[in-house]
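Below are the structure tokens for one structure; questions will follow.
The complex appears here minus one protein chain, its other protein chains still in place.
Entry: chain A
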Amino acid sequence: MANHLFLPLISPMLAAALALIFTRTKTRNVARGIVLTSVVFNLAYSLWLVWTVATTGIQVTQAAGWEAPFGITLVADGASALMLCVATLLMLVTMSYSFASLDPGYENFFYYPLLLLLLLGVSGAFLTGDIFNLYVWFEVLLLASFGLMTLGGSRAQLEGGLKYVVLNLLGSTAFLMACGLLYGTVGSLNMAHVAERMQSVNNPGIVTVIACLFFFAYGGKAAILPLFFWLPTSYHTPPVAVTAIFSGLLTKVGAYSLYRVLGLVLQDELVRLAPFVLVIAGLTMVVGVFGAMAQMNVRRILSFHIISQIGYTIMGLGLASAVGLAAGLLFTVHVMIVKTALFFIGGAAEQIYGTGDLKKMGGLAQREPLLAIFWFLGILSLAGIPPMSGFFGKLALLQAGVNQGAIGISVIAAFTGILTFFSMLKIWNEVFWKKSYGDMSKLPRVTPGLLLPGALLVMISLALGLGAGVLVDYSQMAGMQLFDRAGYIASVCGVQGCEAIVEAALR
């Protein structure tokens, strides 16, 4: 029993409540101190958790001591510990960027409690071992994100927020329907128990329906091809810090859930649906990157690239093997860090000019060389050029793809990488390289508070690229765990399996 798995959930909940009490202008620094303490604690804990999982294997705890298939289980395996760690890191960086960039009005309106609730929902979604509990954590993080998206209440925000809310509620409904069908089919919602009983279900039709419903629900949240339109219409409207943390967390929680539920629980279905998933992945990559080419706004371009990058993550899923999932996981971790970094740097440039319109910007390379350097390193990483982390993420995916004979998707992935670089160079040209039209001397300088968060994340990406061996080994271990149903069931319910516990309880 690893009871400590509840700590990353308790800490943001308590801190959010305390910050709510101190959310006045006079006590603003107290509120900041509380939220910062909580996030730093979570980061330290999740680093320790990654180390513990790597050395001693999957960690499991049962809420209130109810045995596995009956109560709610929290499970930390390689994938969830790693995602938890990266998500908390991004939250910490976002907090520090918010300290530097937001006007006080935001802070008084529950900005930090909402960020903490977002962290709570995301951490819960990564750690839970129960499908309905996963639904609940999704609702927690979606409610927090609805608040963050519309905080400020400008017309554009409300319009973008409406689309975001509607599509996400549609996805949640599909998620709930899938939960109901699953419970009706196998009589349990504990992931380990469902995975165990799935092997003896003799009605393949309904299982396919359930798998497709889950794919639709999580796919909508992850912004895969036909369901992505909410993302580019809403992501450029809230403040930069909010967009950055959304890009790092929200779509990736959807992707993680796809890995968890399709990759582990409904594994046989995933193998059957794999060609279809690969087609979606390829289309998502290409459409995302072409969509970005048509845009002339920094954050809109980056938003379309989120979609394109999700295609790579889905490609890892579509390979339907431990190696594929490991590669997808490695890529997802890299893209979470780099994408958030690019949003921070692009956002800092936007803050200088007061607009994100490429036509009105220019000449920043001369004025802010540090910002330009980190932007360039960031786009190298995103495009997958060594020694940045993006190279190893894409390399792992391409290797897995070619080894499994999925040549088509591998070619598309490589081709999309080049297009991504071109599209990023457009921002480089327009914002940093070309001559500025206006007089730049009156524009504000970039403060260290705006520069450092993005720079730190780019440095982490570089470090992950230089020390890629450790991360690759870890991600392969995590991929093995993700795809190993028997091992997962054994660590949640014991070697006898969940069915033995149910029979013992009935006797």
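Convention: contacts are C-beta pairs under 8 Å (C-beta built on N, C-alpha and C of every residue); 3 or more make two chains touch, one makes a residue touch a chain; residues count from 1.
Keep this in mind: contacts and distances are computed from a predicted model.
**Q** Can you match the unshown chain of the complex to its UniProt protein name from these: "Na+/H+ antiporter subunit B", "Peptide/nickel transport system permease protein", "Sulfur reductase chain A" or "Glutamine ABC transporter ATP-binding protein"?
**A** So, among "Na+/H+ antiporter subunit B", "Peptide/nickel transport system permease protein", "Sulfur reductase chain A" or "Glutamine ABC transporter ATP-binding protein", the name matching the hidden chain's UniProt entry is "Na+/H+ antiporter subunit B".
**Q** Would you indicate which residue among A:6, A:229, A:422 or A:437 is in contact with the undisplayed chain?
**A** Per the contact definition at the top, the residue touching the missing chain is A:6.
**Q** With the full complex in mind, choose from A:46, A:61, A:88 or A:410 the residue touching the hidden chain.
**A** Candidates A:46, A:61, A:88 or A:410; residue touching the omitted chain: A:61.
**Q** Touching the missing chain, which residues of chain A?
**A** For chain A, the residues touching the absent chain are 1, 3-4, 6-7, 10, 13-14, 16-18, 20-21, 23, 61-65.
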